[in-house]
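Of the protein chains in this complex, one is absent; all others appear in place.
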Amino acid sequence: MFLSDGVFAIAMTLLVVELSLPSGIVTDADLTRALFSLGPKYFSFALSFAVIATYWVSHQRIFRHLIRGDATLVMLNLSLLLCIAFQPFPTSVLGTYSTPASVTLYAATLFVTGCVVLALWVYATAGRRLVHHDLNRRMVQHQTLRAACVPLVFLISIPIAQSNPSAAEYSWVSIAILLSALRWWYRDAR
Amino acid sequence: MFLSDGVFAIAMTLLVVELSLPSGIVTDADLTRALFSLGPKYFSFALSFAVIATYWVSHQRIFRHLIRGDATLVMLNLSLLLCIAFQPFPTSVLGTYSTPASVTLYAATLFVTGCVVLALWVYATAGRRLVHHDLNRRMVQHQTLRAACVPLVFLISIPIAQSNPSAAEYSWVSIAILLSALRWWYRDAR
Amino acid sequence: MFLSDGVFAIAMTLLVVELSLPSGIVTDADLTRALFSLGPKYFSFALSFAVIATYWVSHQRIFRHLIRGDATLVMLNLSLLLCIAFQPFPTSVLGTYSTPASVTLYAATLFVTGCVVLALWVYATAGRRLVHHDLNRRMVQHQTLRAACVPLVFLISIPIAQSNPSAAEYSWVSIAILLSALRWWYRDAR
Partner (left out) sequence: MFLSDGVFAIAMTLLVVELSLPSGIVTDADLTRALFSLGPKYFSFALSFAVIATYWVSHQRIFRHLIRGDATLVMLNLSLLLCIAFQPFPTSVLGTYSTPASVTLYAATLFVTGCVVLALWVYATAGRRLVHHDLNRRMVQHQTLRAACVPLVFLISIPIAQSNPSAAEYSWVSIAILLSALRWWYRDAR
C-alpha cells in the first residue's frame, strides 16, 4: 500500500511547517534568542515525529502478517490514515499552547489513533481472519497487548491533564516502559 | 502508478493545513472555545478525506482490472489526478463559508471528478478495450452504475444549493444509500 | 525510482496552495465574485499541472527504455527533480502577475527543465550508452526532436515576452502543435 506510506511520510514531514521564526529579528543575538525560544516547538516536532514513526512501525508489523485483505480492512486502514493525516493539527496546538485543552486534544487524538490500530489488529487476527492460521498464539497476544496499552495510557492521561498538563505529558513516557516490559515478558514469542 | 498514490496521499494530507487556530488566544478557556468553533472545519476535513479516499478506492478497483494501458488512459488518469489535486481548494472554501456559492463550487468539483472516473471506467471496459475479454458482464454494469451515480447526485445537488445549501449537503448522503442499494442488487456479481 | 514519482506528485499537488481567497468576504455575492476573480490562478494551476504531467510522461518514456544506470544519470535525474520542485514558484508568480518579468521567469524555468530532459535522453541514447543497442533509430530521433522542441519554444518566447507577455503565453500552444506534427511524421516509429 503505497498510499499508506505516502500519508505517513507527508504527515511526518508537514510537521516542520510549524517551525517558523517571528518577524522583527534584526541582530544575530535576536536570532539566537528566537531559535532558543522555539524550544517547545522542537520538542513537539520530535515527539510527533516519534509518535507517527511508532504508528508506522505498528502498521508495518500488522501488514507484514496479512495474507489476504477485504473491504473492512481497507476501511479500517483508511480510518487510520485519517488519524495520521490529522496529527499535524494537535501537534501544532501543543507546540503553541501547553494548557489542559491542548494536552487533552493531543491525548484524545492519539487515543483514537491507538484504538484504530488495535481494531485493525484484532479484526485481522480474530479467528485468523486475514492471517496465516498457524500464526504463533503468544505473538498475537503480545501484539494485542502492545496495541491496547498505547490508547490506554493516552486515555488515562486525559483526566490528569485537566489539573496538571505537564504531568499528563510525562505520563506518556510510561508507554515506552510498558512496551519494554511486554517485550521482555514475551521474549520467547517472536 | 506510484504517481497516482502520491497525489492521492498528498491531497488527503494537505487538507489538514486548513485547520488553524485564530490568534489572540490567552487563557485555556479561549483555547477550548476556539477548538470547538472549528467544528465546520473538522467536518469538511473528514468529509473531504472520505471523498478522496472513496475516489482512491474506485481508482484502485479500476486499475486492478486493467491488463494493458495506452496514451488515452494516461491522459484520463492525469485528468483525474488534476481533479484530486484541486480538491483541497473547494474543501477549504466549504470549511470557511457555507453559502450557495461554496456548496456549488464543491459539488461542481466532485461532479467533474466523478465524470472523469466514469470516463476512465467506460473507456477501459467498452469493447473490453483494456480489460480481460471475459470480464463478468454484470460486474462491469455494476461498476458503471456506481461510477455514474456519484456525479449524478452532485449534479442534482447544484440547483438545490442555490436556495438551500444545507439541504444540498445532506443530499450527498444519498450517494452512500444508492451505492449500498446497487451493491445489494448486484450481490451476485463480484 | 519512487523518489522521482514522489517529487512529481508533490510538485503537482503543492500548486493548489496558491489558490486562496482574500479576506473580507461577507455575503454570498462577495464569495461568487472572489471565486470568479481567481480566474488567472485557476489557469496557471491547470497549466502548470499539465506542464509537470507532460514532463512526467517524458520522464516515464525515457526511463522505460533504460536498461542500466550510472552516476551521471542519477545526477541528471536529480537536476530534473530540482527543476520540477522549483516549478511551484514561477507558477505562483505567473498566477499573481502577468508582466514581462513573470512570463520570462516562467519560460526560463521551463527552458532549463526542457534542456535537462533533452540532456537525459541524449546522454542515455548516444552510442546506446544506457539503452538496448538495437533500439529503433527513428524512434530515438523522434524522441530527441520532441525533447528539443519544448525548450526551443520556451526560449523563443522569452524575447516575445519583453514586448507582449500575452503573445508569449499564447506561443506556448505551438508546442502541442509541433509535437502532434512530429507524432504524425514519425507515425511508423513506435
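The first chain written gets the first letter, and so on, giving A, B and C; residue counts start at 1 in each chain.
Note that in this section a contact is a pair of C-beta atoms (placed from the backbone, for glycine too) under 8 Å apart; a residue touches a chain by one contact, two chains touch by 3 or more.
Here the structure is a predicted model, which means the values were calculated and not measured.
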Next on the checklist: Using the touch definition from the top, which of C:Ile25, C:Leu105, C:Val150 or C:Ala168 touches the missing chain?
Outcome noted: C:Leu105
Item to check | Which of A:Ala46, A:Ile67 or A:Ala167 contacts the chain that the document leaves out | outcome: A:Ala46
Next on the checklist: What does the interface between subunit A and the hidden chain look like in terms of residue numbers?
Outcome noted: 2, 5-6, 8-10, 12-17, 19-21, 25, 27-28, 31-32, 35, 45-46, 49-50, 53, 56-57
Next on the checklist: For review purposes, identify every residue of subunit C that touches the missing chain, sorted by number.
Outcome noted: 2-3, 6-7, 9-11, 14, 17, 74, 78, 81-82, 85-89, 92-93, 96-97, 99-102, 105
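Methods note: only the chains that are shown with their structure count from here on.
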Checklist entry - Between subunit B and subunit C, two copies of one chain sequence, what rotation angle (nearest 5 degrees) aligns their Cα atoms? => result 90
Checklist outcome for this item: Ranking chains by how close their C-alpha centroid sits to the total C-alpha centroid puts first chain B
Next on the checklist: Counting only Cα atoms for the centres, state how far subunit B is from subunit C in Å.
Outcome noted: 27
Item to check | Computed distance of Cα centres, subunit C from subunit A, in Å | outcome: 39
Next on the checklist: Touching at least two other chains at once: which residues of subunit C meet that condition?
Outcome noted: 2, 6
